[in-house]
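Excluded from the complex is one protein chain; the other protein chains are retained at their positions.
Order of writing sets the chain letters: A, B and C. Residues in each chain are counted from 1.
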Amino acid sequence: MTVLIGVVQALFLVLAAPLLKGIVGRLKARFQKRQGASIWRPYSDLLKLFRKDDLVPPTASWVFRAAPRIVFAVIVSAVAFIPVIQSSALVGHKGDFILFVYLLAIGRFFLMLGAMDGGSAFGGMGASRDALVSTLAEGPLLLAFVAVSIVAHSPTISGIVQWTLGQNFFDISAVHILAFTTLGIVALAEAGRMPVDNPATHLELTMIHEGMVLEFSGPSLALIEWANAIRLNVLLALLIALFAPWGMAAEITWGGLGLALGAYLVKLLVLAVFVAVIESSVAKLRMYLVPDFLGVATALSILAVIFTMIAKR
Amino acid sequence: MEFADVAAVKVVSTSAVFLMMTIVLLAVSRRISTSILVFGLQSAIITAQVAGTAYLERSAEAWVVAGLIFVVKVLGIPYAFFWLVAKLKSRRDVQAATTPAQSVFIVVVMIFVSYAAVRSYAFGIRVPEDALAASVALILTGAFLMVSRGKALMQMLGLLVLENGIFLAALTTTFGMPLIIEMGILFDVLIGLLLMGIFAFRIRDTFEHLDVSRLRRLRG
Amino acid sequence: MTVWQATFWTFLALLGVAVPLTQLGGKSKTVRALSTFLLLLGTLAGLSVASRCLWQGIPVNIELPSVASFPVSLTIDRLSALFFFLICSVSLPVVIFSTSYIAHHYEAGRARWMWALLSLFVLSMAVVVTSSTGFAFLVGWELMTLVSSGLILIEGDAKDRIDNVFIYLLMMHGGAAAVVASFFLYWPSAHGLEFTSIRSASANLSAGVRTAIFLLTFVGFGTKAGIIPFHLWLPRAHPIAPSPVSALMSGVMLKTAVYAFVRFGFDFLGGGPSWWGYLVLTAGAVSGLLGILFALQENDLKRMLAYSSIENVGIIYLGLGTALLFLAHGSPKWAALALVAALLHSLNHAFFKSLLFLGAGAISDGSHRLSQDELGGLQKRMPMTGVAILIGCCSIAGLPLFNGFVGEWLLFRSFLAGPNLASAQAQVVLPLLVGVLALIGGLSLACFVKAYGVVFLGRPRTEQAENAREVSWSMRGALIALAAICLGVGLFPAVLLAPVSHLANRLVGGFPPTEEMQFFAVMPWMGAVILVIGSLTLLASHRKRVTATWGCGLPSLTSRMQYTATTFSKPLRMVFARVYKADRKIEILPEDQPYSPESVSYRSVRTTSFERAFYRPAVERVVGLAHWLRLMQTGNIQVYLLYIFLTLVALLVFLRFQR
Partner (left out) sequence: MVLLWPLVVPLLGSVVMLGCRDPRLAKRVALAFCAAEAAAIGILVWRVHESGALEGQYLRADGLTCFFLVNIAFIMVLALVYATGYLQHMGAGRFTSPRWFYALVNLFLFTMVGVCLSANLGVLWIMMEATTLASALLVGFYNTEGAVEAGWKYLVVCTVGIAFALFGTIVFYLAAVKAGMSHTSALDWLALFAAVSQKQFDPNLVRLAFVFVLVGYGTKIGFVPMHSWLPDAHAEAPTPVSAMLSAILLNCAMYALLRYDILVSRAIGAEFPGTLLVFFGLVSIVVAGLLILVQRDLKRMLAYSSVEHMGIIAIGMGLGGALGFLGALLHTFNHSIAKSLLFFGAGNVRHNFGTLRMDRITGMGRSAPLTAAALAVGALAIVGMPPFSLFVSEFAILSEAFSHSRYMVGGVFLLVLSIVFGGFAYHLFRMTCGEPHKGLPKPQFTRTEYAVMFIAGFLLLFFGIRIPEAFSLLLREAVAVLQ
């Protein structure tokens, strides 16, 4: 039964991702006093792209077409780590957060390769910038996880969630606050949102992710976009699961599950609003300010780890 | 006891003083010929001492040794040196690095040092102290000559003085070593001088001078 | 004599005697073909006996005639077996690769020497890891250096090459001196250098001697392992060797140093105070970070690989340091985990690093270029090589499903065990090292994305790259075999985990916690899932159409518009500018008209600060002293005589004070 629910929540994370993207876009439009597109718009985009055919540059090798598929496959398999409405996920107890983070790395690896296979200037540019961001994001991301897992005495995400469920919301330690902030920053960077990257620009000066995907078209582009949406969804779900899992179904009953789903959606909406606010209020950082931004995250994560020791005393 | 014994004892006991004099003379002498003469004198004194010892000890071996020294060091070597000087036609002076005054001063200091050095041993082994001191002084002087005199011949001479000192030491401490050894030593000394003479000629032929302090092609 | 001893003897005899003799003696082609076959045979024999000892843990011991009362004996216990296994399993594909590589690159005369020395090189490394007396070990240790430098010199004797070899030899000899000293420090208590007596003597050594031995081994073996700051020789020597040799040097020879360090630190000394652990951890962290940072900036493929070897050795040392730390705080099972991580990573690094070096050889064989900025688009021209190298890059970047990840994962886990320790600083330091390792991982990912992307993808940058050809089957075979190993170990690490954890148990007296191992069960499933979903998505995309890349309206893009390796690493170079201390040189030609230049060239030069700060001054001191002594030899005979007299006087004075 738990396995079944695990499958369900995995599918939910995969399928609802475009919707989240749409909602965030709509909210942004509202904040900018615009009408904005329908929240279902991303789905129709994906359908349209899937119907087109794959344009491949003459210089490109098989890597060019393989890359989007691998990216998509990897992020989909990463979904299996994230508990949504119940504390256990498909591989929640079998794979720890290190494996999770490095799975995301596989995706990035091949996305960069695909971008560089295009043979244009933009692919390499985007890849090189993404290399910078992801390299610097890796440390704080893992350290935040480490801090939380030390407190929870468990290296697996589900384990951490179960421990947190056992706690009262108000006796959450400083470690969690620091870790949460770190993960928030890193999530923005990883998902390629403001202020690190602007998903809505094609200016050569600013674009990172868009630079990489510039050459892709049709189904490949669709897969990449979808994968990107899933990544945002997964990261937000991760934040929720690690720091505010309360409401998850302890035992499997229809009521409990429904309640859990409701709670989850509410939290997700809050986060979506948060993202939208940032995206429409903050300006994108200059390329070489990004390291400082992530440096803040690193410092916070290190603090978090040190606090775990202090908290023990 | 009869007169000869007294004379022999006197010779043996006073020779040290005369040796000291020769040392000082060697120090001040500016010309090779003088140095050679002084060396001959020195060897003669030593011969006298050997003879005295031989007489007192009544040992035939010692007499033989005395004869050998007289022939080799008093007659042979000085003669050979004069022959060399004539043959090499080199400048007469010894090419000293120190002025006579300095040399004398240094030599005197050396004599004092040798007395100081010898004392502790001399008591230990009950030998005439001043003779031993003289031998050490001779060794030091020989060394000093070799270091301070640039002329090849003077180095040979210094070596001989040094040899004299050693011989004297052997004599005073142990009445000389077994005859065959003494002869071997003398033989080596002679061959050594012969070779040095050969090399002196070669140096003269190749460098047109005899100043060994200027042989500085091989260094480092 | 058991059958296994016989097998070991076969290995020694074939590699030590038969192959060199047949190579150097045999004129005819058939003889040399035969000797190549013998080499393969010998390596196989070694592989068989090694794997048997590794998996069954039954030592094999053989005695050789002793030299002047110094016994010589070889023993394969589990620790030796692991590294012997490593040597043989890497040299096998290397030999296969060499069959055609050597034939392409050298005329008959050199090829002979190449083969002979290659076989001796493998032999010497085997002797190092299997010897059970100090004498045999040191002989093997020195021979390893000599033979490898000989192999480098076969390639040619240009000035700069000679200088590099000289630095290599000099540093190796310095390291060897430290090793010799560390062995001899045992002599007073062990009365000999048999490993058994050393092991028993270690227990009752004074703390000072233990520390001295540890520090000496740290320096001596660290020099061989190429940890910073003893790494100067590594990026000089490895790139200039023939590719199969660099594969062996980087993949295997460095590991002999790791072996020796483990042998001393764990087997003999059995751990020590916690500062040993911190020392090794610092060395590992510094080597890892600086190594990969320098690798990131290297455009010459082999130099880049050499620097990344420094990085990986750093990771291995992180594992060893963690193990020492846990041992010092008395929790052997976590020490075992860290040790397993280190040993497994040594093994895996051997596989993917030799794969990559052989790959570099294949690239230069196919395109006659080794600088990344002169390559590009090779994937379409050398497809098989490309795939193999891609797998290698994934492994070295530490991606899951590939073997590079296995060791790093275990290392992460052992870091996470830090908070179980009593000491406060260990509780903080170990978890923080997770961040360091993560940064290293991220950088290496960027580094190898750059390498593969620039070399194999996009447009070819020179016409050599344009006309690159796929390499011969034997080369491809070797590459594919190694790639298969990388993938296989990555998917089913349990195969190696079992024997290695037994080994760790023997070394630190405790098995790694089993719950740490079970995570690997998920690996194959992950692989399957990714494979299935990936192939499903292929169904979704029906038609494929080839069209020109969008060039912002330009008629056609040229390869010069692509990002080069240099530009790719520019952002990271700017972020870490402090580390590189690069001084830029911008040359504008002709100089008299700087505003209408015909050519503007930009390059940034780096010399490692260790070289400037430490090595050069030291050498200058020594040479200066020598020159001063040279002046003492004035050439004036009178001065010489004076020396003698003064010596005599000094001795007489000394005599006065004697009584």
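Everything that follows uses one rule, which is that contacts are C-beta pairs under 8 Å (C-beta built on N, C-alpha and C of every residue); 3 or more make two chains touch, one makes a residue touch a chain.
What you see is a predicted model; the values in this text were computed from it and never measured.
Across the whole complex, the hidden chain's contacts among the shown chains comprise B, C.
For the chain missing from the display, the contacting residue among C:Ala6, C:Leu40, C:Ala177 or C:Met384 is C:Ala177, taking the whole complex into account.
If you put the hidden chain back, the residue from C:Leu40, C:Leu143, C:Ala201 or C:Met384 that touches it is C:Leu143.
In the complete assembly, the contact with the undisplayed chain comes from C:Phe70, out of C:Trp55, C:Phe70 or C:Phe492.
Subunit B residues in contact with the hidden partner, per the touch definition given at the top, are 120-121, 124-125, 139, 143, 146, 152, 155, 159, 162-163, 166, 169-170, 173-175, 177-178, 180-181, 184-185, 187-188, 191-192, 195-196, 198-199, 202-203, 206-207, 212, 215, 217-218, 220. For subunit C, the list of residues touching the undisplayed chain reads 65, 67-70, 135, 138-139, 142-143, 146, 153, 157-159, 162, 165-166, 169-170, 173-174, 177, 180-181, 184-185, 187-188, 191, 193, 622-623, 625-627, 629-630, 633, 637, 640-641, 643-644, 646-648, 651-652, 655, 658-659.
Keep this in mind: only the chains that are shown with their structure count from here on.
Relative to the centroid of every protein C-alpha atom shown, the closest chain centre, again from C-alpha atoms, is found for C.
Spacing of subunit A relative to subunit C, judged by their CA centroids, is 37 angstrom. Averaged C-alpha coordinates put the centre of subunit A at 103 Å from the centre of subunit B. Under the contact definition stated at the top, not a single residue of subunit B touches 2 or more other chains.
Residues of subunit C in contact with at least two other chains: none. Residue ranges on subunit A touching subunit C, taken from their complex, read 50, 53-66, 68-70, 72-74, 76-77, 80, 91, 94-96, 98-99, 101-103, 105-106, 108-109, 112-113, 116-121, 123-125, 127-129, 131-132, 134-143, 146-147, 149-150, 155, 214-215, 218-220, 223, 287-288, 291, 298, 301-302, 305-306, 308-309, 312.
If you check the complex, the residues on subunit B that touch subunit C are 97, 117, 143, 146-148, 150, 155, 212-213, 215-220. By the touch rule above, subunit C contacts subunit B in their complex via residues 630-631, 633-638, 641-642, 645, 652.
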